[in-house]
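Mind having a look at this structure? Questions to follow.
Omission of a single protein chain aside, the complex is shown with its protein chains in their original locations.
Each chain carries a letter (A, B and C) given by its place in the written order, and its residues are counted from 1.
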Amino acid sequence: MSNSDMVHAHQFDDFAQQHEASWNGMWVFLGTEVMFFGGMFAGYTMYRYLYPQAFASASNHLDIVLGTINTAVLICSSFTMALAVRSAQLGARKPIMIFLLLTILLGTVFLGIKFTEYYQKWVEHLIPGYDFSYEPSLARPAAIFFSFYFALTGVHALHMIIGIGLLTWLIVKAWRGRFSREYNTPVELVGLYWHFVDIIWIFLFPLLYLVGRHLG
Amino acid sequence: MNTQTMERRQHYLNVSYGIKSWLFTTDHKRIAWLYLISITFFFFIGGLFATLIRLELLTPQGDLVQAETYNKLFTMHGVTMIFFFLIPSIPAVLGNFLVPMMIGARDLAFPRLNLASWYIFILGGLFTLTAAAAGGVDTGWTFYTPYSSIYSNTNVALTVMGIFTTGFSSILTGLNFVVTIHRMRAPGLTWFRLPLFIWAMYATSIIFILGTPVIAIALTLVAVERLFHLGIFDPAFGGDPVLFQHLFWFYSHPAVYIMILPAMGVESELITCFSRKRPFGYGFIAFSSVAIAVIGFLVWGHHMFVAGQSVHAGMVFSLLSMLVAIPSAIKVFNWTATLYKGSIALDAPMLYALGFIGLFTIGGLTGLFLATLAVDVHVHDTYFVIAHFHYIMVGGAVMGYLGGIHFWWPKMTGRTYPEPWARVAALIIFVGFNLTFFPQFVLGFLGMPRRYHVYPPEFQVLNVMSSAGASILAVGYILPLLYLIWSLRYGAIAGANPWRARGLEWETPSPPPTDNFEVTPIVTEGAYAYEKEPEEVYTFGEPARV
Amino acid sequence: MKSEHILSVKFYASIFGILLVLTLSTAGIAFIDLGGAWNAVAAIAIAVGKALLVVLYFMHARYSSRLTWVFAAAGVLWLMILIGGTINDVLTRESITLPPLS
Partner (left out) sequence: MAVRLDALLYFLLAVAGFFATLICVLIVAFVIKYRRRSEDERPQPILGDLRLEIFWTVVPLGLTMIMFVWGARLFYITYHPPRDSLEINVVAKQWMWKVQHPEGRSEIDELHIPMARPIKLILTSQDVIHDFFVPAFRVKMDVLPGRYTTFWFEATKPGVYHLFCAQYCGTQHSGMVGRIVVMEPARYQTWLSGETAVISMASAGEKLFQRLACNTCHLESGAGRGPSLVGLFGKKVQLQSGQTVTADENYIRESILEPQAKITAGYPPIMPTFKGLVSEDGIMQIVAYIKSLTHEGTQAKK
């Protein structure tokens, strides 16, 4: 069926205008998310300048192996998400569900690794405000580092959970065969959101894990 | 007033009745009404706090309320008025109603998102009202740490959650407007044929989108620091309270442009309609709206000249603050030039518009005092600052809002308000306003600090004048509430274009049908062709496909 | 315009490969002392590179309208304004200790 007589919301003239509007709307929303994380990035940059030693020593306390694996896992989930969007554009119902499932799986693996790291911090008494114990001369600025660590990764994990929720909602719709070559906007929009969450982690990884590693 | 019944034509108000048709509507016009009712409610709550403050300040010693109650009063006055009245007022009410109509669209790009915005706004309002009922918050609407994050024992977290939630309502509204203006303009409606109100809405949406998330995260960090005692703003941990001020004012200064830009948009519509002339320097007014929105993001440091910010940064922010004053000056000069050789009718909206120019000019010029470094050192955190921002917000934004409400009231309700009463109310508001806030400029020079519950006796005379003015202002605000509600039932029936104005929204009957236009209009010329008849400007194309 | 551009799986796989290589390299470079602030600069540069790859190819920004580019760039530019303003204050807090003017 041709593009124009696809059913579209009454306020739009045709389907292309509706798709373009939702595509722009999503990018604008991602702009607000950039500024939302941006507030914390600004605070982080300021304190990293003010307390370089404390940030370096605190960053060395993080487990770089788990961090790198997590980054790889998230990039892989971005890859499978891209393939899911691609198969949605081709209208192939089965591959959409497979790739979406893979993305959800990888997302849960990421969250699993993240929460083991949180557990490690709990064991090592590195949670600020809750019997935080650290080398006395660096304790206070290190508490700021870990506050930013938990704030940044916590909000990121929250966005992951919302993303996984959206993906499951997509799978249900895909299972019901809602998506076709002409109509797959929801998959594209969730894809944009997921890639954005991945980009945030791409920046979080070096900022949190790789500070002053060369100092040993 | 004859009350002939409206001829039985279906329009967006009588298309369906009942609570469900209102609470689950996705019609941008009905959502505008939902916002109008809720922000009027919040306006009178904020006004109540203001009356108590002015009563308390009648006497130098604090004898009406204790110190902490007074602190809660001015905090709740600030929070309610800014986040729950001024920021949503013109964008959510007039913007929601007019943006689709002015660009010839049937509705906003995302109607359901628009309804969701209203529910999020109401949710935020409920949080803040419960906080107020449960004892209020006493940190000032600025929530400066470390007082807000450590020392205050009032329910800061709940209020902060309320503002956090309401913030998303303005983000989503901004998103809706930007996409609608980009994607859904009528055929032939290029950017430079857009009404100036749309330019102002577009500029305001830029600020909604890029500014609001930063205060969302800043307030969340304050709430998190209160609950888990992290160290981000806590000086005991080496944290820096000035960082919170940076994050807070990065949004809150552009927020004052959120409040004034829509009023400027309304202003351009009113001045052109009531002097029957094209706007003088259309392009300059349009670009200065966007320039204010963009440069507005570079100047936040002028709130922190004496807050421990470095001298160098103070100078950078002072220079940029001077630049942001230029577009506002351009607008004022262009409005005044539009009056030249026009045919000016002094209806109520025009009274508000002219009042706006005068008061906004005083507000803007006193802003230059605050942008000049050395003068700000003297008048920062004094009543001079309070007078300045009330001149901009109450003298500018609220006058613009009332002017807009009166101007588009026939379009929204199909009825006209009683003109003589409206003019009386406008004059009372103008007089009451000046008597309330002009003495505060003098108080500021004399050095009376803001947020003072007890003040030295020599300031009493000016404070009594200010309180007297406040009572007149209160009367002035109650009048429109009364006669506008009265006009809903008994107002004369208004035709499609009672003011014989130009603009797409006047080319459809009032109140407009649910889909705004029977047939999608095609625009061949700019919105202000007052020297031509409307027929020569708008032709109507093929019937709108549904 | 609707991004009709459907890329081949092979193309996506190559982008994925580059991203993995970049991740491993940024983790590896972190252990080599590049002197002064160069470690941070290298880490940020690699991160920006990876982010660009994801935005252009995974998110189809490359094949979208100019308007999408403007929206994406605006977000990043405003972040720079926020960080720039805050850092400008912190950097210059003590630096100006010139002799006092009369």
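The working rule: a contact is a pair of C-beta atoms (placed from the backbone, for glycine too) under 8 Å apart; a residue touches a chain by one contact, two chains touch by 3 or more.
These numbers were taken from a predicted model, which means no experiment stands behind them.
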Request  = Check each of B:Leu23, B:Leu319, B:Val475 or B:Val519 against the chain that is not shown and name the one that touches it.
outcome  = B:Leu319
Request  = Based on the whole complex, identify which of B:Ile37, B:Leu227 or B:Val311 touches the chain you can't see.
outcome  = B:Val311
Query = Out of B:Thr382, B:Thr413, B:Thr436 or B:Thr514, which is the one that touches the chain we can't see?
reply = B:Thr382
Message = Counting contacts across the full complex, list the positions on chain B that touch the omitted chain.
response = 62, 67-68, 71, 138-140, 142, 144, 146-147, 150-152, 235-236, 238-242, 275-278, 280-284, 305-308, 311, 314-315, 318-319, 322-323, 325-326, 329-330, 332-334, 336-337, 339-346, 354, 357-358, 361-362, 365-366, 368-369, 371-378, 380-382, 445-447, 449-456, 529-531
Ask   = Please identify, in ascending order, the residues of chain A that touch the omitted chain?
value = 50-54, 136-138, 140-141
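We take it that only the chains that are shown with their structure count from here on.
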Request  = Treating touching as the only link between chains, describe the layout with one word: line, ring, star, complete or other.
outcome  = complete
Inquiry  = So using the touch definition from the top, which pair is joined by more C-beta contacts, A-B or B-C?
reply    = A-B
Chain B and chain C: spacing of chain centres that average the CA atoms, whole Å = 36
Task = Could you list the positions in chain C whose residues touch two or more of the other chains?
result = 67, 74-75, 78, 82, 86, 90-91
Ask   = In chain A, which residues are in touch with two or more of the other chains?
value = 20, 24, 28, 31-33, 35, 38-39, 42-43, 46, 50
Request  = Could you please specify the touching residues of chain A with respect to chain C in the complex?
outcome  = 16, 19-20, 23-24, 27-28, 30-35, 38-39, 41-43, 45-46, 49-50, 64, 67-68, 71-72, 75-76, 78-79, 81-83, 86, 89-90, 188, 191-192, 195-196, 198-199, 202-203, 205-207, 209-215
Query = Okay, in this complex, where on chain C does chain A touch?
reply = 1-4, 6-7, 9, 12-13, 15-16, 19-20, 23-24, 26-27, 30-34, 39-40, 43-44, 46-47, 50-51, 54-55, 57-60, 64-65, 67-68, 71-72, 74-76, 78-79, 82-83, 86-87, 90-91
Note = chain B contacts chain C in the complex at 182, 206, 210, 214, 240, 242-243, 246-247, 250, 297-298, 300-301, 304, 309-313, 316-317
